[in-house]
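Below: one structure, written as structure tokens.
The complex appears here without one of its protein chains, the remainder shown in place.
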Amino acid sequence: MANYKMHILVCGGTGCKTSESDMIAHNLRSSLQQHGLADDVQVVMSGCFGFCEKGPIVKVLPDNTFYVSVKPSDAATIIEEHIIKGRPVQHLLYNDPATGEKISESRKMDFYQQQYRIALRNCGFIDPENIDEAIARDAYQALGKVLTQMKPQEVIDIIKRSGLRGRGGAGFPTGLKWEIASKVPGEEKYVVCNADEGDPGAFMDRSILEGDPHSVLEAMAICGYCIGASQGLIYIRAEYPLAIERLKIAIRQAREYGLLGNNIMGTGFNFDITLRYGAGAFVCGEETALIHSMEGHRGEPTFKPPFPAEKGYKGKPTNVNNVETFANVPAIILNGAEWFAAIGTEKSKGTKVFALAGKINNVGLIEVPMGTKLRTVINDIGGGIKNNKKFKAVQIGGPSGGFLTEKHLDTPIDYDSLTEAGSMMGSGGMIVMDESDCMVAMAKFYLDFTVEESCGKCAPCRIGNKRLDELLEKITEGKATEEDLSLLRNLGQVIKDTSLCMLGGSSPNPVLSTLEHFYDEYLAHVRDHRCPAGQCKALVHYIIDPEQCVGCTACARACPVNAISGERKKPHVIDQLICIKCGTCVEKCKFNAVLVQ
Amino acid sequence: MSTINITIDNKTLQVDKGTTILKAAQKAGIHIPTLCYMHLEDLNIEHKPAGCRICVVEVAGRRNLAPACATECTEGMVVNTHSLRVLNARKTVMELILSDHPTDCLICPKSGNCDLQSMAHQLGIRKIHYQGEQSTYREDTSPSIIRDMDKCIMCRRCETMCNEFQTVGVLSAVNRGFMAVVAPAFEQNLDHSPCTYCGQCVAVCPTGALTEVDHTNQLIRTLADPAKTVIVQTAPAVRAALGEEFGLPAGTLVTGKLVAALRRLGFHYVFDTDWAADLTIMEEGTELLDRLTRYLNGDKSVTLPILTSCCPAWVKFFEHQFPDLIDIPSSARSPQQMFGSVAKTYFAQMLGIDRKNLVVVSIMPCLAKKYECTRPEFAVDGNPDVDFSISTRELANLIKQSNIDFLSLPDEDFDNPMGESTGAGVIFGTTGGVIEAAVRTAYELYTKKPLPRIDFHELRGLDGIRQATIDFDGLKLNIGIAHGLGNARKLLEDIRAGKSNFHAIEIMACPGGCIGGGGQPLHHGNSTIIKARHKAIYLEDSNKPIRKSHENPYIQKVYQEFLGKPMSEKAHHLLHTIYFDRSKKSFVVTQE
Partner (left out) sequence: MTKVKTLDDLVRLRDELRQKLEIREKGDRSEQLIQVKVAMATCGIASGAKQVMDYFIEELPKRNISAVVTQTGCMGYCYAEPTVEITLPGKEPVVFGHVNKDKADEIIEKYLKAGELVDGIIPQTFKKPS
């Protein structure tokens, strides 16, 4: 067997794979082959490193060199310079935007310094398609410990003491959930992993499944042991082909080792896991809708109670947890409830994974201790706002989270503080907006999503969200009145108050929170027919400032509808009747002569 | 059962554990409005999807409003059913529902009979503040039912009837959100689905989304055609329900007024489907005895049980869902169709007119009967035995259109020869009646002895599945009864599995039998109405001078003059039928 002296990890997450990380790995291997180093250096496709902004990521070990934005053509250079000559490839190192210095080790980067990885502990470290690497990192040790040394209630007590709460959105205490399911009598019970991650821009669960599937499989088995279930089901959306593939491999390998199946580790405990595919309906993240979908019925929620713990899949007691929740469990068992409970805040323990996106420099996947300030996440980890613009708002918790503003930046990230501030933890989407974003248009953007994803079962969500959306449309077109704003607020509150499930129960949040924090912006649209951010097309005009225009003709050549005319070297003019407000001229103008008013 | 103390609108009361807020409030004399909710208590059907959110109430300590129909009371719960927050939410939700509903109430077939309309009135909606796009969907017309989904409010009652009660499984919500609509699989039209046209979806639809195909205009035109002789037959269940449309209490028998009204509408002869029911008993009873005797004599080619075949929805159900069992039901046609084929032969001859100039109309409590008229096997050279069928509701409307003051009509008698019937024919209108009528006749034919008693209470009732053993002078006949196709399915699955020990089974598709048919006056969720009609049918039976089909003199006459004897070749030709495999597999083949 090869005795590798060095390892090269190539990010095999969906994002980096889209940027040809497969080809990078392939080129690295063939370059090693050429130089006769195939037995000295191991190339591994790992899970996501999280720093997606700078992907694809390649990491060289043991010297821990972190290369960013690597292209397949860089592979030969990495081998020839770094591996053979021992010289880190300078142009692939991360450039610290604050100091301008090259940083070669990830742990010295701001992006990683404030992070604490529990759920993501193995992501970007192991080859997710090789169970041996997971086992080397203690996979299934917690299961072994639980099966051989503990009673189910003892395990439940540990989870309860750890303070772990559901990471899917609602934040229900996990230990309590398990306890309830364990106490419902029943020969046949089910453990369900909710991998129906549906928030736009969220990929926490996908990354965990792609990077460390065994952590979830192991936790499901532990949960099965606790509640008395021998069957696990993972409900995963079919749009996650890589996660599905890696889960399939992981389940197969775990079965081969006997870590899933009958009589696990000789303890007489049986547990196996199968996959169920969802068609990508957001509402199927709601546990009753998820269960109906798995049963082959229409994916729509039903009134609770009965809760799944009493009457779930096939009418049997069922415990549903989200991917990230499960991923925390083995670490808690091995390190102890007190270790976990020491991280985070009083009521929110441990860490939370966020998908950081929007107008922020470091887009990516991060895991921070609960209680970390929003400011730290946005400014330090996120590297601040893109293009030196001003921060305006951050939207947390998926499409139905509320918007938080400048004054909330010192809010600690935990379930209760976020709810109190008018947003929610949700599953962990975090989208940052800058001064150029129109809050009415953003609220409409999220509402468009919930309108699309409502199942249509209850009237307030089915019709109410549609009407909300239409009101917002009216506002962005400058056709609304101040009375419409009060209708908007009343309707938003009624939808929240009367919807059947939390999709409708939270879908008006973006509208209600922007109404609260950015009422002036709404008023500007309604009263002055003006969009302060210049985003609402119906309310803006593109004009050319004759003082600034040098007549370079760049805009006129780029205009897709030939709305711009003017002689060479003389100021140009935009014909407002023809202009479709696409913004191409603004992008093309090098002299800031195109004004949006 | 433990009890719980709760407070609703400042009234404290004790309720059983498991009671919903809605039921508890009713107990306290507080009527929380509901729209999608439906509870047919006597039929054991409770539909509470908690979808319309009209019944929301404020529960102290809860973040959101709670649907009263689905929320169970808990100890110490404090409920407010009409706070400002509740009333505002309820009205806003109602406005939302109305904002996605056509406002053509004036010309809607459901006008005046629409739950949505009355709710808008009850909640005092005077303006719809939220206006916008309305969801639209193509109209779907089948032989019996029209789907106008623009008027659907997604209460999903039809789904509960179609899927849970009938287990037909045709109607289900498809698409998402604002585009969600209740439709057959793959959004096919009803006539491309296994729909049985039982009409229970129509019977529970709160709006004009599901209605019957209206044949009243066709009837008006036909009656005005001087070239036609128009005769009418009226089903037993109609007389027990029609009065409701004129404000009479449920269960009022209006047989005499019904006849008088039909005569005033201009029908040339007013006949009774009950007469044909008696004829059905002669055929079906004889077939039962024939199969039974051969079976008892060891004839392996004979299978039991024999199943009744009067109900067209039931017939279509087994043709789709149990095609492997299509040899088991009686081959006897339904009374409607027996009437039609006899009328267009025997009676046409009597009048000396061509069948094409004799129009047979039926008044039925049923929507599947409309479809049954169109089955090609029930026509001669394209001329149907029964030209068309109109429902009890349509008849009531036509009587009103024709300026007839129904309540002041005198009681009149049916015409002859096809108007005289027995009590046995009457009880066809409710669950258990067909088999009781068959027992009354078969007993005497088999034992050659007079019946010791005429009322078989063990065959009556409203339980979904019932069974009884009747002693035929030593021969113990096991009888099963089911109403509702979901209940029928259970009996059929036992037969398929070889676990059934019944000799004869009666099946009716609708709850309570024909009295609860899809063409009857709407019960609006009040199942005591069905109970009252049930009682009325047996009252009519007990008032009849003759109560056994084989004693009907006009039945005896038609055999003497025309048919010969039961199961004769002529009877076979005119009064029996065959069934078709309509399962998906054969359906696909016929499509190609």
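Going in written order, the chains are labelled A and B, and every chain counts its residues from 1.
Going forward, contacts are C-beta pairs under 8 Å (C-beta built on N, C-alpha and C of every residue); 3 or more make two chains touch, one makes a residue touch a chain.
Because the structure is predicted, anything quoted here is derived from the model rather than measured.
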Absent chain's touching partners (shown only) are A
Can you work out which residue in A:144, A:280, A:478 or A:566 touches the chain that's missing from view?
-> A:144
Give the residue, chosen from A:116, A:172, A:257 or A:591, that touches the chain omitted from the document.
-> A:257
Residues in chain A touching the chain absent from view = 3-7, 9, 59, 61-64, 83-87, 107, 125-126, 132-133, 135-138, 140-141, 144-145, 147-148, 253, 256-259, 265-266
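Everything below uses one rule, namely that only the chains that are shown with their structure count from here on.
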Using the average of all C-alpha atoms in each chain as its centre, how far is it in Å between chain A and chain B?
-> 53
Hey, which residues of chain A end up touching chain B in the complex?
-> 281, 283, 298, 300, 302-303, 305, 451-467, 470, 487, 490-491, 494, 496-500, 505
In the complex formed with chain A, which residues of chain B make contact?
-> 48-53, 56, 64-65, 67, 70-72, 85, 88-89, 92-93, 96-97, 99-100, 129-133, 153-154, 156, 172-180
